[in-house]
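Yeah, one chain of the complex is gone here, protein chain that is, but the others are all in their spots.
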Amino acid sequence: MTITIGVIGAGRIGRAHIEAMHLGVPGVRVGAVCGRSGDKAKTLAEEYGIASYTNDYRDVLRDPAIQAVAVCSHTESHVAIVTEAARAGKHIFCEKPLALTLDEVDKALSAVDAAGVMFMLGFNHRYDAGNMRIRRAVASGEIGTPEMVFITNRDPELQDIEYLRHSGGIFVDTVSHDFDLSRYLLDDEPEEIYARGECNVDPAVASFGDYDTVMAMARFRNGALVHYNASRRAMYGYDQRVEVFGSLGRIETRNLPEDNTVLATADGYRRPPDRHFFMERYAAAYREEGRVFAQCLKDNRPPPSGGGDGRMAMLMGMAALRSARENRTVRMDEVG
Amino acid sequence: MTITIGVIGAGRIGRAHIEAMHLGVPGVRVGAVCGRSGDKAKTLAEEYGIASYTNDYRDVLRDPAIQAVAVCSHTESHVAIVTEAARAGKHIFCEKPLALTLDEVDKALSAVDAAGVMFMLGFNHRYDAGNMRIRRAVASGEIGTPEMVFITNRDPELQDIEYLRHSGGIFVDTVSHDFDLSRYLLDDEPEEIYARGECNVDPAVASFGDYDTVMAMARFRNGALVHYNASRRAMYGYDQRVEVFGSLGRIETRNLPEDNTVLATADGYRRPPDRHFFMERYAAAYREEGRVFAQCLKDNRPPPSGGGDGRMAMLMGMAALRSARENRTVRMDEVG
Amino acid sequence: MTITIGVIGAGRIGRAHIEAMHLGVPGVRVGAVCGRSGDKAKTLAEEYGIASYTNDYRDVLRDPAIQAVAVCSHTESHVAIVTEAARAGKHIFCEKPLALTLDEVDKALSAVDAAGVMFMLGFNHRYDAGNMRIRRAVASGEIGTPEMVFITNRDPELQDIEYLRHSGGIFVDTVSHDFDLSRYLLDDEPEEIYARGECNVDPAVASFGDYDTVMAMARFRNGALVHYNASRRAMYGYDQRVEVFGSLGRIETRNLPEDNTVLATADGYRRPPDRHFFMERYAAAYREEGRVFAQCLKDNRPPPSGGGDGRMAMLMGMAALRSARENRTVRMDEVG
Partner (left out) sequence: MTITIGVIGAGRIGRAHIEAMHLGVPGVRVGAVCGRSGDKAKTLAEEYGIASYTNDYRDVLRDPAIQAVAVCSHTESHVAIVTEAARAGKHIFCEKPLALTLDEVDKALSAVDAAGVMFMLGFNHRYDAGNMRIRRAVASGEIGTPEMVFITNRDPELQDIEYLRHSGGIFVDTVSHDFDLSRYLLDDEPEEIYARGECNVDPAVASFGDYDTVMAMARFRNGALVHYNASRRAMYGYDQRVEVFGSLGRIETRNLPEDNTVLATADGYRRPPDRHFFMERYAAAYREEGRVFAQCLKDNRPPPSGGGDGRMAMLMGMAALRSARENRTVRMDEVG
């Protein structure tokens, strides 16, 4: 029997998930697509031969042929859609972040729990081939016991200041990916966090109490020390690197350049900049994420990243923010 | 008005071209898919919402709603399908090679000429992002006047000996990609070729007069010297590299590894092997190739690689084979 | 007129400095060499045609033909030799560290000040070609305003536990190189430090209150955030990397492998491990350091790294140790 998914959100991530969920796993198909307005949903439905399309997500939730939904709409809509989808008994994939406050996260997750549906949160960095390889290297003991982790996360350019104002702040909006990734790579939980933040890119960011350049350090329960750094602006592209150092060696990911050429002239050797932003850099990761959700539905097994992971990433972001503001170590039990 | 393409061939390359031609260019769609047998065409039609499917390519050629066909079927079927498609007035994209003998190539191309339809030959290496970047560097003068070219083309492992027996030989089957690529990168024509061949991988290859390890050198009209090397077996993956050296510098492509990690242990630093074979290595190039065909159809302009290019690559392969057998320089005017 | 240097210490660093000081700057020569015992000094004197050799450093200090000394002997001997050399009116180069306690450092430096002689401290990382290039990139504005710095310093293997017991601890013995380097690269002073330490390599290290794995973060006056990490054991070699991120880009040093080969087999691509330890990795830096001292003597100008730099590196080490022990941010004015 075919499992049928409705995709809510007809933008670039929606399209990536349609490709992955519709075409990636035999026995799982996309049966409905919803776009907020205009013809995007119609176009997607035609291109992929999807049975129905709509501008109202409630049409999808009411459709008895749909067993699961993928929520790829704007962040502000996540809590309402997830809550209603849970009540409608649909299994749920939701793009990160679930919400921008702990209260809202908890409200949505309690609806999920009450309904007993499957819930997967889209931490796309976990589904990057390089990060999955690092996870295997750590889990298999290939680099021994992990002792230090280093995660670099720098956007190519400052996003729109109004977006940033409502983003939840750099620790919750951006570094939460890295907080989650460190938990995933180490299979361990943080005990405490220390963070510092600066406003180097645009003073407007300071006007709403945020930073654009940050460093943080965490100590995990098993003794691993983790370094995080992030910037809202890297002139050479989207800088996404991870290194894990262990008792037997280290493993790291290198950035993906725009193409695989090297040019040598009197100025030296030149490689192109890093792939520009998240859709270019993580295109394959978004597809893998969708494929994993479809596979979990088919196999009826729990997804690898759930609501608890989203909640923990948010708590780490809150702890880091408090640490940066108060210039002191913050224990995780102070925020959660 | 939408331009509608029929895809003949429901294998991996057929699927790549469906994705590219169906989804890549607004106003161009795939309207029919044909598989030789079984359900592959049906599955593809369902997945992408394609109107019709069939096991008989003549159904596609007879369909008045189809303006163009993409021939992605087995090599032996190319000449017949191309000839019939031309007579049916369809524009044609055909996977490389068009045929294995000059006579057959000429027969198919004269049908195309007589019908006046557009014809694009699928030299996928031309549509690789790295090779396109090199072409731009040469064309723009960024590396000055090109003086030397180096092309490496090594398969990861020996293919089935029966496939090789009917492949046309390593110069026509494999190095023809590189012969074409050198013409494309230099925008110039070869004058003469010198080649040597060995049987190192499997003596069975020698039994039908072929080689599995070859080197060749060509001199082009404008004075550039071009080196080619190929092997049927590289233990570390599919080795695909190009370098152009010019009066102002050089530009080269690096291989694409399986993932972007580097592992350091007591044994040193380790990157994964090169992507294994042509579908992994040239996945994006196949999509770009399909997109270019769809775009040419839409814009009604000639494709960047046509029948004459296929003919010239075959002539270079024939010249190289004669050179290897006779151990002497062969002028292009001796074979064409 | 020739300036004549006496080299005290006939080990590997002594030899490197003889090469640099004796051969590197016209008008400057080594005229005496002292080894603690045995024939090492004699051998060096013969090889390089040095006028005199001795087992007693006081012979060098008494020699009126000697205007300057290079102290390359054991750490414990530094304070006594520097103090006596200053009193004898000799200019002084001293290998790092000057001493293991602030009191001793201050004692030696006050003798230097009283005598009015030139004093250069051997922070060899400053004289590494890569680090000098980074300094130029920062100073020239090539990467814009520096915003974040990352320094990795991992020994290939745990040194003798008795050496470590008297080393001053990892922050003073090892990370002090990095503390100094960050001051040098940024041309700025630290305001505060935060550090964490673990004992992962050998529990014996904990028995004398030391760590073998540490991370630290500093904030500098101009707002730059600096990350440091160090380990006493990296299975893949001596890991020495620096990155500076600024408003216009970033610059980093890569490790130097044992040789420049890459081997590709079915296991993937392999580069050799990093050069094994400080003499291999910093051989050129030690020579440059000696050359700079000789040049400063000849030009009668102050050396680029003096006693104040040694004192500041020690203060940063003390602040880091206090931070790690008390798990809190330590302001520099708390220790100095």
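Think of it as A, B and C in the order they're written, each chain with its own count starting at 1.
The rule we apply is simple: a contact is a pair of C-beta atoms (placed from the backbone, for glycine too) under 8 Å apart; a residue touches a chain by one contact, two chains touch by 3 or more.
On a predicted model such as this, the values are computed, not experimentally measured, just so you know.
Participant: Can you work out which residue in A:11, A:223 or A:273 touches the chain that's missing from view?
Facilitator: The one listed residue touching the chain not shown is A:273.
Participant: Among B:70, B:86, B:115 or B:234, choose the residue that contacts the chain missing from this document, as touch is defined above.
Facilitator: Touches the omitted chain: B:234.
Participant: Among C:134, C:151, C:294 or C:332, which residue is in touch with the absent chain?
Facilitator: Residue touching the chain left out of view: C:134.
Participant: Which residue, B:97, B:122 or B:249, contacts the hidden chain when the whole complex is considered?
Facilitator: B:249
Participant: Please pick, from C:114, C:161 or C:263, the residue that touches the omitted chain in the full complex.
Facilitator: Of all options in C:114, C:161 or C:263, contact with the hidden chain holds for C:263.
Participant: For chain C, which residues reach the chain that was dropped from this view?
Facilitator: 22-23, 45-50, 129-130, 133-134, 137, 142-143, 248-256, 259-266, 272
Participant: Hey, which chain A residues sit against the chain that's not shown?
Facilitator: Within chain A, the residues touching the omitted chain are 235-237, 257, 264-274.
Participant: Contact with the hidden chain only, please: which chain B residues?
Facilitator: Output for chain B: 144-145, 147-148, 150, 154, 192, 194, 196, 198, 200-201, 213-215, 217, 219, 223, 225, 227, 229, 231, 233-236, 239, 245, 247-250, 327-329.
Please note the rule applied: only the chains that are shown with their structure count from here on.
Participant: What is the Cα-based rotation angle between copies chain A and chain B, on a 0 to 180° scale and rounded to a multiple of 5?
Facilitator: Fitting chain A to chain B on C-alpha positions yields an angle of 180 degrees.
Participant: Taking each chain's centre as the average of its Cα atoms, which chain lies closest to the overall Cα centroid?
Facilitator: Chain nearest the overall C-alpha centroid, as shown: A.
Participant: Determine whether chain B and chain C, two copies of the same sequence, contact each other through the same residue numbers or different ones, counting it as same when over half of the numbers at the interface appear on both sides.
Facilitator: Shared-number fraction above one half, so same.
Participant: Report the inter-chain centroid distance for chain A and chain C in whole angstrom, where each centroid is the mean of the CA atoms.
Facilitator: 43
Participant: Between chain A and chain B, what's the gap in Å when you average each chain's C-alpha atoms?
Facilitator: 38
Participant: Quick check: what residues of chain A touch more than one other chain, meaning two or more?
Facilitator: 248-250
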